[in-house]
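Missing here is one protein chain; the remaining ones are kept as they sit in the complex.
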Amino acid sequence: MPIVHVYVWNDFSNDAKKKIIEGITNVFKNMGIPADAVEIVIHDDPKENWGIGGEQASAKFKERNVP
Amino acid sequence: MPIVHVYVWNDFSNDAKKKIIEGITNVFKNMGIPADAVEIVIHDDPKENWGIGGEQASAKFKERNVP
Amino acid sequence: MPIVHVYVWNDFSNDAKKKIIEGITNVFKNMGIPADAVEIVIHDDPKENWGIGGEQASAKFKERNVP
Amino acid sequence: MPIVHVYVWNDFSNDAKKKIIEGITNVFKNMGIPADAVEIVIHDDPKENWGIGGEQASAKFKERNVP
Amino acid sequence: MPIVHVYVWNDFSNDAKKKIIEGITNVFKNMGIPADAVEIVIHDDPKENWGIGGEQASAKFKERNVP
Partner (left out) sequence: MPIVHVYVWNDFSNDAKKKIIEGITNVFKNMGIPADAVEIVIHDDPKENWGIGGEQASAKFKERNVP
């Protein structure tokens, strides 16, 4: 532990995934938790599978891009 | 909040996803929760990744379709 | 399937939990999915375990109550 | 990996939790995956937080006990 | 219940998925829980979406294969 599940719209770049993994691991390392104990899984799902305020993100956030 | 994760067999149509997002958001709206606070993610996984009663859904529910 | 995980602040009343379960089940029933196939789990976690915009919900939404 | 999240009604005995952890780890060990790579979390939630067929498990399965 | 979510690197073979589903279901059957009550979902995500010790599994475990 900790186990961290991150849910984002696809398609984050490989560089962005790397930053998420490094950044979140550091948050725990800075609290004295060994980095090797931190396991992270990034789940990227298409925008049409996301609902915010009752609308699909593919409609509501059509223009918004991911890093 | 609330955050809702919905797990279904793939491939639900876009129309079905829309109905899930609208319908579940309304459940919370009817309880006085602002729609904008409701975030929903639909995860659709292939039938062979699902087990029910010890069998893969791809075998056990071969004939059953999704909306 | 479907499996639905609902994450909310505690403490929703028993009546509110009932409404969530009935309401979400109906969303799928209305799409032709048998009610008995719908399994829902409500996870209620204390507000200090929730972060929105980098702040704990216990601080940011101190006044907001749950149904 | 693998990471396994198990959701059950509370309150499973400590002995039952031990059996779940040993049993699931063995499933992966038998497939050639090192036991140390298997991380399991058991989440036990009260029956009134579970819905099956649109009803709370606390009502529908009142008589059913957990190991 | 129980509901079991299994997270693994892709691509496990269909035979491996079958073994996971049968094996985990048996763990619960051996505790007196009816097999039909056990629902399992296997989520397989690409190695670059996994972080262990702050590194992507695609880099750290490049040589390691899945069953």
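Per-chain numbering from 1; labels A, B, C, D and E assigned in written order.
As a convention for this text, contacts are C-beta pairs under 8 Å (C-beta built on N, C-alpha and C of every residue); 3 or more make two chains touch, one makes a residue touch a chain.
Everything quoted here is computed from the prediction, not taken from an experiment.
Touch, as defined at the top, links the missing chain to these shown chains in the whole complex: A, B, C, D. Although one chain is not drawn, the whole complex shows that of D:1, D:40 or D:57 it is D:40 that touches it.
With the whole complex as reference, residues 5, 14, 17-18, 20-22, 24-26, 29, 35-36, 38-44 of subunit D touch the missing chain.
Residues 1-9, 16, 19-20, 23-24, 26-28, 30-33, 50, 52, 57, 67 are the ones on subunit A that touch the missing chain.
As for the chain not pictured, it touches subunit C at residues 7, 43, 45, 48-56.
What we mean here is this: only the chains that are shown with their structure count from here on.
Number of steps on the shortest path from subunit C to subunit E, with steps defined by chain touch: 1. For the pair subunit B and subunit E, chains touching both partners: A, C.
Centre-to-centre separation of subunit D and subunit E, using mean CA positions: 14 Å.
Inter-chain centre distance (subunit A to subunit D, centres taken as mean C-alpha positions): 26 Å. In subunit A, the residues that touch at least two other chains are 39, 41, 43.
With chains as nodes and touching pairs as edges, the resulting graph is of another kind, matching none of line, ring, star or complete.
By the definition of touch given earlier, these chain pairs are in contact: A-B, A-D, A-E, B-C, B-E, C-D, C-E, D-E.
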